[in-house]
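All protein chains but one are shown at their positions in the complex.
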Amino acid sequence: MADVLVIGAGPAGLAAAAAAREAGGEVTLLDSSDVLGGQYWRHLPDSRPAERERLLHHGWDTFTALRRRLESDPHVRIVTSAQVWAIERDTGVPAVVHVLVGPPDAGGRQRLALRPDAVVFATGAHDRTLPFPGWDLPGVFTGGAAQALAKGERIAVGRRVLVAGAGPFLLPVAASLTQTGATVVGVLEANRLSTLVKGWAPRPWQLASTHAKARELAGYVANHVRHAIPYRTGRAVVAAHGTDRVTSVTTAAVDAAWTPIAGTERTVEVDAVCVSHGFTPRLELAIAAGCALTPDRFVMTGPDQQTNVVGLYAAGEITGIGGVDLAMAEGSIAGWAAAGGPPDDKAVRDGRRRRAAYRAFAARLEAAHGIRPGWTGWLDSHTIVCRCEEVSFGRLCGAADATSTTSLRSLKLSSRAALGICQGRMCGRSVEEILAGRVAGGRLRDEVVADQRPIAVPIRLGDLAARRDPEPPTASPSQSPTPNETE
Amino acid sequence: MSAYLRSAAEDPIRRRDGEPVAISVDGERLTGVQGQSIAGIILATGRLDWRVTSAGSRPRGVFCGIGVCFDCLVTVNDEPDVRACLRRAVHGDVVVQQHDPLPTPVEGSIDG
Partner (left out) sequence: MDCDVVVVGAGIVGSACARTLARAGLSVTVVDRGAAAGGTTAHGEGNLLVSDKRPGAELDIAQYSARLWRELSVELADELGPGFPSLEFEEKGGLVVATEERGAGPLLELAESQRQAGARVRVLTASEALRLEPELTPSAVAAVHYPEDGQVQPVIAAEALLASARRAGARILPHTEVTGPVLTESGELTGVQSTAGTIRAPHVVVAAGPWSARVASSLGATIPVVPRRGMVLVTTRMRHRIFRKVYDADYVGAVGSNGSELQTSSVIESTASGTVLIGSSRQMIGFDDRLRVNVLEELALKATQLFPFLRMASVMRVYGGFRPFTPDHLPLIGPDAMVPGLWHANGHEGAGIGLAPATAEILGALIRRESPAVAAAPYLPGRPALASVGGVR
């Protein structure tokens, strides 16, 4: 029986773990959180039970059924609060996965080194927020923050909130806020109506099989109507104002390329603004394991969700931003294949069908809501681009001019952008795009990309220095079965 | 006008919050409930920032809320670089604002 390690317990990872069990694999499921569900089904901890938590979620019953199924299976070992901090490529195994188990960022966490037969990467994505003047003020949040705090804490980030950016994700963000009692003063989609129509409409029949998706969206739209939230297209937040916290924002109409149109500015008083322009896949672990990327920077996968490295699979948002249904379809295919399930089995045929349908949906999502290059037009020279190192747009361009560099690595090292503790998760791709916009041909020829992070999360030197037992621990009933493991 | 915790009594999801948790934040005693993150407990008081940046001495708090941006770092029980949005508060936690100023060059190294 194959030992299958699934990294990430969001929709893709949960589906992968279940499918790997169906195919007869022994499963270890890791998640950095202490609860399952990922960002999509982020929910309250057991210590704060809620009778009607499903009101906050789509597909809540799907989640709870999956959770029950996995938690009750003696061949599934669930390790929560498990942070993968590094992946080693070694001979004989697809990957050596190094894990810290314990409270987030604490010293003295337990260290594991797992050597499974197969790995399914289901690490998901996080919001991508483009820089704008004032985006570093307290009170400016990503959409994901508003949602996570609402669903996972029942905290509203403000009482009078503007939601802006691009993509259908803005709607569930607004819904989360209203469900927590906040007033959403508007939702701004930067893409214009004509772009949305062109992106969504060309082949409507392709959407017929994605009715679950349509239902999900309809739910958000209904929430919108119920709360009479204005929804505007072709408009963006171009600045946030305040001394120590946001008190107002400037919005402006943008053209099809997202370049702000002078004279269209309006000021809106808010106590919080939530801005998300799309998603960035969390690629660092797959990259560390040697997985190749597609030209548009997702993990490259084959028909069984296999990567270019034998034994490594990828599913969910790291293979393309497509939403929960696509993630689950991919997860079920990946888990099945990773556990050695026969490729023609009925169990995966259904997954493949769903995958095909939802991929068409994902392509439209990008066509309708993708980031356009004109956004740099709302930056001024003082706008912070790298939040960690406080590198302004002016300083970044100054370093690029001074060195005439065409290299992301050189620009990072000469400006310090993307070198801070978030390791370029927030600004890396924006820095790349700013630099690419300045070089002939508009493409960087670096062999490096902003997504490489060999140390996936910080690890304390004391923990790194701690000697690990040379012998694998004897299997205890609670730990068995486990992939080959040394601690 | 600011961040707040939706009270359990008004919450349409019929939430029951559990045991209280008391932590110290910059010397001030804050109470929350078990299962809240450190960020959650601070935000519930309406306070949005609890870190001072190294170069510009600017205030920062939660930005991404899911452990990606590292803006919300605090020192917890003498351990620096703890993401307040991820760490669940434990009764008695001592949380201190983090500010790591940039180093100044070493001048006048002693002569040999």
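Letters A and B mark the chains as written, and numbering starts fresh at 1 in each.
We adopt the following convention: a contact is a pair of C-beta atoms (placed from the backbone, for glycine too) under 8 Å apart; a residue touches a chain by one contact, two chains touch by 3 or more.
All figures in this text were calculated on a predicted structure; none of them were measured in a lab.
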From A:35, A:173, A:188 or A:459, the answer for touching the chain not displayed is A:459
Considering the entire assembly, which residues of chain B contact the chain that has been omitted?
54, 78-81, 100-106, 109-112
In the full complex, chain A touches the hidden chain through residues 86-90, 96, 98, 105, 107, 113, 288, 389, 398-399, 401-407, 409-410, 413-416, 419-421, 423, 445-447, 453-455, 458-462, 464-465, 468
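Note that in this section only the chains that are shown with their structure count from here on.
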Enumerate the contact residues on chain A facing chain B in the complex.
32-34, 39, 44-53, 55-56, 103-107, 126-127, 136-142, 144-149, 152-160, 179-181, 244-245, 271-272, 387-390, 420-422, 425-426, 458
In their shared complex, at which residues does chain B touch chain A?
1-6, 8, 10-19, 33-37, 39-40, 43-44, 48-49, 53-56, 58-71, 73, 79, 81-83, 85-88
